[in-house]
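Have a look at the structure that comes next, please.
Of the protein chains in this complex, one is absent; all others appear in place.
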Amino acid sequence: MTATELPAEVAGPRFEGRRGRWVGASVPRHEDPRLLTGRGRFVDDITLPGMLHAGFVRATVAHGHLTGVDLTATRAVSGVVAAFDAGDLALGDVVALLDRPAEEFTPTAMPVLAKDKVRFVGEPVAIVIARDPYAVEDGIEAAVVACDPLAAVVDEPSALAAATTVHDGAPDNVLLDVSMFDTPGVDEGFAEAAGDGPEGSSTRGGCVVEVTTRSGRQNALPLETRGAVASWDARDDQLLVQTCTQVPHQVRTMVARCLGVPERTVRVTVPDMGGGFGQKCVVGREEIAVAAVARRLHRPVKWIEDRREALTAGFLAREQHYDTRAAFDADGRITALAVDVVCDMGAYSCYPFTAGIEPLMASAEMPSVYRVPAYRVRGRAITTNKAPTAPYRGVSRPQYVTAIERVMEKAARALDLDPVELRRRNVITEFPYTGVNAVTYDPGTYRESLDLAEETLRSEGWFGARDGGDRHLGIGFCCFSERTGYGSEAFAKRRMTVVPGFDLSEIRMDTTGAVVVTSGTMNHGQSHETTFAQIVADRLGIDVARVKLRQGDTERIAYGWGTFASRSVTIGGSAVALASERLGELLCRIAAHLLETRPENVAMDGSGGVIVVDDPARRLSYEDIADVAYLRSHLLPKDVEPTLTATASFDVPGDGTFSNATHAVVVEVDPGTGQVRILRYVCVEDCGVVIHPQVVDGQCRGGIAQGIAGALFEEVTYDEHGEPSAASFIDYLVPTATEIPDVSITHLETPCAFTENGAKGAGEGGTIGAPAAVLNAVNDALRHTGVELDTTPIHPATVLDALEGTP
Amino acid sequence: MKPAAFTYHRAHDVADAVALLTDLAAAGEDPKVIAGGQSLMPMMNFRLARPTALVDLGPLRRVPSMTAISERDGTLTLGALVTHHAVETATLSPDWAVLSRTMRWVGHRPIRSRGTVAGSLVHGDATAEWCLLALLLDAVVVAEGPAGRREIPAGELFHGFYATAVDPDEVVVEVRFTRPSPHAALTEFARRHGDFAIVDAAVALDVEGSAVRGGRVVLGGVAPAPVRVPEAEAALAGEAGDDRWAAVADAAVAAIDPPDDGGTTAAYRRRLTRTLVTDACREAAGGIP
Partner (left out) sequence: MNDPHLLTLHVNGTEHEVVVEPRRTLADVLRHDLHLTGTHVGCEHGVCGACTAHLDHAPVRACLVFAVQAEGADVRTVESLDHDGELSDLQQAFTDHHALQCGFCTPGFLMLAEGVLAESPDASREELREALSANLCRCTGYQTIVDAVCATAASRREKIS
């Protein structure tokens, strides 16, 4: 093992509060050497002896009664080994629940393979097993599926009209309908702002603004599609499911339940993952089917989703509609906010989050970074004949932030105020702040980030360029915060029956002083192998290269909730830190005994050993201590058990912690094509203590790229029959290096007071801020036209219509 | 996304390729020629194309004429296996430089490594840059079939949606461009760089001294096949300048009847046409004294 070399500018001891030698430094990523040399191990890289390949016969109509699945011809295809439909496999359904009354929530039963009905184009109907993926497709082509088509419910109006019902249990096509807040003062606020308030009201002269915002259906689009390799091990009496998931323990639970077997007989492990972004934080029916078939055939079976499946039948996201009204007083202070949110969740509730996750998130957090005194909200999840949705990076926040940021812009216009100044008058500046939504916001830099972002563009001359030139330039801002590190208390408020929150870590030092630490989180690009090692290395005073992180193995990690909602470093990193400290205490305790001094008279020396405080020349290295802990345990203190192992759990108390940022964007719209070009992108963000600056920058930039994708490019539309429009990358427009601009990032740092490392989450912010900032900038560029755009993605044709005054 | 099964046949010369195509068809197969495969393979991977036999022209890369780029007597001849990338990096005289300049619009670098000029023409995509260039510069496609060689002028090549005059039993041998044009340009608009254009426009100006005598205006994405726009061409003659280009663009917009499809309206295609024809005229006129 070689020592890790630090870049010159960060070398040397840097103990500042919770920071150490490693935390705060951009150390070389542990993940990189294997990924750069083609030696990573992704799920499709796994080959097992005798392995077969699986694929799915999928529905070609969006809605219909399944009247027959004939696999006779399929089974006769050369290379096909077996084919099964729902009746053959007889598996339990995937059901996700909320602890809410029937008038608020209706669950769906998502069968692993469609049974009586198909509910979206691409729904799996049968599984085909063959000797290679080519023969699998031959077999799929030979299947005959008979279906009595029904009218397809493909949009919000047709869902709410409920002439056709997607699920019998939800005759109105509404899976969740919750009015989470209706605080006093909402009607009064609107009345006063509209000039209808009581005589002498001080708030006359304000305004009421209304905005209807819509966001298109998107695909989170990890570049590695979903996939799994399942194999039966008779000796272990266990099914091994190697799958690319953000939530291995939840996959284990659902595989065991659908197969009707004890969880002990299912082991889920996760190899390298090519992204997830939330699409892989729900349990896929395909991974369950593959597991069932491997167990039945006693042969390893691999399924790799192809891109067409990923685009049409993978979990989608984002399609939401907000009707937002807000009242402002004459000084530009918001006095009331009323919102109606409708989220099109597609054909089924996802496990474990349910179809409620998006409207509940929006309802709980809609007031955003502003001091809203009165708030009313209704959130609904509707079901349609479209591919189901998963909580994609940001989870409703890109949408509700867009809604409220559009409100701020419109109010500024109505009151003839500068939009940044209007935000300044409303933004939360004193912390902790408990909002009208009963959420307590921990300290952040809302106002500071806004000021700095504005100042950056001002000093670069963009405002002058916009106002002085003949180009169509626009400047847009988005100020927002993002709850990260939801603990079980925060999730319990959403009334899930499966309540994520805590994380566990176990740390073990071996006889050579090397450390293996576990986490229930799940790296899929976020650099946990590096950042968690930094945390451990600082707590124990060892080289970061001596720390190996283990994740993604249900046998090795007692339990975990995986990685989503920017929880990994906040919660997982805290558990890892606590376990490290406990191991440090254990090392000290043994050392004190061996050095024959009082326990309080020893300390870790920051370089892999324990010293006697009043006689630092007396020292034991960790190897010395480990030697005793394992190989000469008779020398241990009587009350210390052999081995060097410690465990810890961590949960975030209360409402969690809030990262925040302001994004500022300059765009130019092309009067010849309507194309929007981003000329400048500034992000000022605060995620507390930065463990690894490059990694945080990378999360910001990658998130912003996905936010821009949602604002300007990507959308899955459906025709009136429920046929998806984007079955290839020709039609699903993932932006490239020429569409995504360079992004300048400035970090402010408000350490979190209740996570172990002072860190807040950094995974989602970029995606949250970009759509609103870009939309506001485009509207600013169109300010002379009188047209305002409130729908994403923005099509160039729409921009051109606005510029040319065509309705 | 795995292709359906097919039989694979390597052609060792053009005659061999033609014989293979003829024999396979006679045996009831549905054979197809593959050269670079950059249009065919995506369609095969989606199983939208499913030839039962492929005749690979790859070995013909050893035949020098098949990969040759030669200029002579006002004609530029490209062997049938010349790739987009070869044209991009070739040193061409000003008469043909528009070809090299246009290549950056053709897919991306790795596509241009394999994709061929002839393959693109035979595929006949309505927005393919080569199809526009063929009409712009009076290309002649030389195809060999069981009855021997024939020459297909670009004006007779495109029969509509992905349909061309090259018969299934014919193999393209070379493409000749016969209309040198030192004042020519192609420009296009797509949502992302490297995508198929929504609309593309090519303009060639016939210049005498500093006056424009006439020329060509070719559009892609406004009809099932790429089209010349005579009405716009008629407006080219006269003094070069923005007023002229605006008149050319107006004439082009008035002449076309573009489709409403792929989420793009006819009205938007018209607007793009106006912009792109103007831009292409400006760029083509760039070198006029």
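The first chain written gets the first letter, and so on, giving A and B; residue counts start at 1 in each chain.
We take it that contacts are C-beta pairs under 8 Å (C-beta built on N, C-alpha and C of every residue); 3 or more make two chains touch, one makes a residue touch a chain.
None of the values given here were measured: they were computed from a predicted structure.
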If the hidden chain were put back, which of A:525, A:674, A:688 or A:771 would touch it?
A:525
Just one of A:728, A:746 or A:791 touches the chain that is missing; which is it?
A:728
Determine which one of A:229, A:705 or A:762 touches the chain that has been left out.
A:705
Candidates A:32, A:585 or A:719 - the one touching the absent chain:
A:32
From A:222, A:278, A:379 or A:398, residue that would touch the chain that is not displayed:
A:222
In chain A, positions touching the absent partner
26, 28-29, 31-33, 35-42, 44-45, 47, 133-134, 221-225, 272-275, 277, 306-307, 524-527, 694-695, 697-698, 701-706, 728-730, 734, 736-740, 742-743, 766
In the complete complex, the non-displayed chain touches which residues of chain B?
1-8, 34, 37-38, 41-42, 44-46, 54, 56, 58, 85, 89, 104, 108-111, 113-114, 192-194
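By our rule, only the chains that are shown with their structure count from here on.
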So, what's the distance in Å between the C-alpha centres of chain B and chain A?
44
Counting only contacts in the complex, chain B reaches chain A at residues 1-5, 46-47, 189, 191-196, 262-265, 267-268, 271-272, 274-275, 278-279
Under the touch definition given earlier, write down the residues of chain A that touch chain B in their complex.
133-134, 136-138, 141, 306-308, 672-675, 713, 717, 725, 728, 730-731, 733, 735-736, 738-739, 796-797, 800, 804, 806
